[in-house]
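Of the protein chains in this complex, all but one are displayed in their positions.
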């Protein structure tokens, strides 16, 4: 059985495990005050070419979205997101649990357009009753998006311009950031993202770590007493070293980018297999996730030797199947898929 | 200046003020343990022909939606509503403040269809990842809807059937219930609504009271310790008599229905004025609210002698204007409108 | 049967009912944009001798505490209160419902002392782990306190000094403010309270109104978008006129102070009855509430002709009984009590 189920089927990149083992018995203070957390922050700031950025580590994606959004929004605000966004659909209502509405706008291939956001905001403020509504206080996007598409630099800048016109931050969920940046279709670099958006995170869980996401506040806008707010939401890890060591390793010798590129290389091979098999593509993706449409029979047949994800419902008879590659996908996995 | 701004421009029906004055110095216990609250509950149960119903009084509409929804939903659940629903748009995120998502479905003339709800629920449960999503735990509708339309008996039953198939309650927001029931277009009675839905409220604020909404739990489903949950949300009125006396009066000699019918009679006259003036209708409404489309110039002209509500944005150059009648609208008001 | 059960057993002061009736059919905009609300705000600012104060009206006491505290606290903060405070004991956890801890300090006759608050704050900040704790962001007191005692001017100033040393606001719950100010034991005036504290409210529900509390922000510190936050918590009244007219009447010709003084006069007579009867006093109160200790037998006997409140448990055999006077207490009531 070979697995393309998701991009977190394996443990951690071997370099990470090695580093965890090497440093294991060294006593370190808790809660992120260890030397590896400090080093990882410096390396991430350097990779972003942004020495004044503020970096914080959290354990998982939903937790990160919940904590970033709820500490940056004001009481009366909500967050605009695509109706296909992770915070809109797949977080069991974690944003709402913090008391804030996700204002869902229609997505185009998983993306928000600057036009639709601008139109929403303009219409909102032209409504005399807007104080009886949820006031938009942030725009959330993901890069790559949930179906694996990418914003171009121009699209990202246009969104940021709208946000800044209305004085609200643009937040980029980078749970799979490496797989976006390393895609041939990307015209964005990490420093460019850091410069354009107001806050974003570099996903570790899906890109080589056991767990962990690195939040980057790019405009001297880290919420006050962030650590206390983190703890209040159950999101402060006692052994902060676990996150520090992992990100320190991922940002040494460009490991994060190399393993992300590997996943893209493997994805290109999956694309070839899909073409050969004649499978129907749901949405063409330049990143590490391929979405195809299958009926029950096809899924049953494929499922005999390949693990995959039932990503969504297509229609009464068809399912959207996702094949994901990652840093851990091997050539042998691709061969097995081709044979399936 | 004559006002058609909303259905709560006047104080209370004179009968209510009279009763408040008559009983003013009588000492009564607080928190709804007074004799008028008890009497009002009995009268409402009688009007619903449902002796086992449980009735509770709250102060306002948003508060009522927030308290009913958040005490009936389970931790992991959200509420389905039309994207035009009051809880979706005009409550500043009060439902989300309680930690629950409003799952918005497209509305058709302000209404949810049984088909779209059923389709949503069927698709939801066919998604293998649904435990990572907000589980639908209630359906919210309003009657009349926000733009003034009405569900037919068949539509209401169809919605209830879907809800009960999935074992979730159907909640009807009746902030303007009287204006719906008394419309010529309605084929529903109060006892029928009580029988079909699982919980609903009879609006007082917009139908003759200074404030107050009467929640009716129709299936022995009043949440446990409801009073404590009410207080926890700041929704328990110390002088419960204020609500008890008002509803006792409204449900004496069918006052609630008579004054609601008066508003409909006045609305029919407004319709005639609209036709005479040749104004463009946004959505045809059989209830007490008429929505028309006007440009800035028309609004300015009308605004010289008539107060109205800018209900929403139609397009860049047009606004949806609402003219609302109520129990307090007089023949003189209609004449003044006709002259405007 | 005569009632000393609480200070909200009657309806509203007759002047209020009269004014409600006089203005009943006048169309007014909702949500506090009516002329009476504007006028009431001006009169309250004048009574406070503070033209720059910001005044907002809310419906009830718990709602007011909940909204003021949760909109003024920052995410990571909690509110310090006496362990006997209303927010600590009798609001069903409304403050915690908004996500904030009530940090309870021991009370002395219902009061917080500046010393204990200062000591708490000093110890708190000397604790190296304080970022793992709830950071104190406000001090809550009530005037009169729950058992009816009063802060002196010196005590109030000392509390404010501690708060300002630590840069946190002092909030005074004045649900029974009139009964405190008009007590012979008070050395404070309304303008003095407004000058010393950062935010407070003038209770209407217990001092002559059907409902309503007037919040006064004294230091240009009204939270941004307060109306939206109010609505989000279900605390925005559609017919704001109900609150505006009541407070406008209460602050016309010093009615608020006159009826408060009447309650104090009646309380002094209750004190005499208590002395004559030889009842055991729980805590000597200079305001409108008298607390006495009774066993079951005594309560049963008194209960034959007088309604009173079982205020708390004294010991296994004794209950603390409260006799409250108010603006509505009459000489006849006192006579009936004396005869009981």
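Per-chain residue numbering starts at 1, and chain names A, B and C are given in the order in which the chains are listed.
We adopt the following convention: a contact is a pair of C-beta atoms (placed from the backbone, for glycine too) under 8 Å apart; a residue touches a chain by one contact, two chains touch by 3 or more.
All values derive from a computational prediction rather than experimental measurement.
Touch with the chain that is not drawn comes from one residue among B:107, B:205 or B:229, which is B:229. Considering the whole complex, the residue from A:81, A:94, A:117 or A:255 that touches the absent chain is A:94. Contact with the chain that does not appear here is found for just one residue of A:40, A:53, A:66 or A:159, A:66.
Interface residues of chain A facing the missing partner chain: 1-3, 5-6, 8-12, 14, 17, 20-21, 23-30, 59-64, 66-67, 91-94, 97, 205-206, 210-211, 228-229, 231-239, 241-242, 307, 328. Within chain C, the residues in touch with the undisplayed chain are 76, 78, 89-93, 96-102, 104, 123, 126-129, 131-134, 310, 312-313.
Those residues of chain B that touch the chain absent from the view are 70-71, 74-76, 99, 131-133, 135, 223-225, 227-229, 231-232.
By definition in this document, only the chains that are shown with their structure count from here on.
If you average the Cα atoms of chain A and of chain C, the two centres end up 49 Å apart. Annotation: 41 Å between the Cα-based centres of chain A and chain B.
Within chain B, contacts with two or more other chains are made by residues 91-93, 97.
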